[in-house]
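What follows is chain A.
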Amino acid sequence: MPAYIRPIGVLKSYIGGKPEAAVEAGRTLREAITELGIPVEIVAMVLVNDNQQPKDYVLQEGDVARLIMVVGGG
Partner candidate 1 sequence: MRLYAENSRCSGCRACLVACSLNIFTENNPKKAALSIISHFPAPGTFEVKVCTQCGECAQVCPTGAIKQNAKGAYHVDFSECNLCEACVPVCPEGVMYVRTELANTSWKCDLCGDCVAVCGTNVLRIGEIETVSAAAAA
Partner candidate 2 sequence: MNGYGGSILRVNLSTGKITKEPTPLEMVRDFIGGRGFGAYLLYKEVPKGADPLGPENKLFISSGPLSGLMIPGAGKCDFTCKSPLTGGYASSSLGGLFTAEIKYAGLDSIILEGVSPRPVYLFIDNDMIELRDASRLWGRNTFAVEKELKEKLGEEFQIACIGPGGENGVLFAHVNHDYGRQAGRGGVGAVMGSKKVKAIAVHGTKSIHVADVTGYRQAGLTLFKACKDSEGLKPWQDYGTTIVVSWCDEVGALPTRNFSAGSFEGGKTLYGPYMREQIVITDKGCFGCPSPCGKYSRMKRYNTNVEGPEYETIGMLGSNLGIADIQDVAQANLLCDDWGIDTISAGGVIAWAMECYQKGILTKQDTGGLELNFGNVEATFNLIEKIAKREGFGALLAEGVKKAAKKIGKGSEKFAIQVKGLEQSAYATHNATAMLISYMTCDVGAHHNRAWAITYDLQVGRDRVVPEKVARVIWLQNFRPMFDVLGACRLQWVELGIDRDLYVPALEAVTGMRRTWEDLEKVGERIWNLTRLYWAREHEGFGREWDMPAPRFYEEPPKTGVTAGQITKFEDVNKLLDMYYEQRGWSSNGLPNPETLSRLGLSALAA
């Protein structure tokens, strides 16, 4: 069973505008995000099942990870 990456807002453009992409579980958020072609540095925060996780968190099966972009700051 895969894990799911949901880029929020403008980040969707990196995966062809789709709301969600399935990725293999067992890899880190950083690896999964990079694999999808999303620049890791502009992902401000990742909420995995609504809890913030660092980018070296290892994705479990069924995890849903929302990627929030740093848009424009303060």
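Behind the choice of candidates: all candidates are chains of the complex that A comes from, given by their letters.
Here, a residue touches a chain if its C-beta (ideal position, glycine included) is under 8 Å from a C-beta of that chain, and two chains touch if they have at least 3 such contacts; residues count from 1.
Everything quoted here is computed from the prediction, not taken from an experiment.
For chain A in this complex, the touching partner among the options 1 or 2 is candidate 2. Those residues of chain A that touch candidate 2 in the complex are listed here as 8-10, 39, 41-45, 47, 51-52, 54-55, 66, 68-74.
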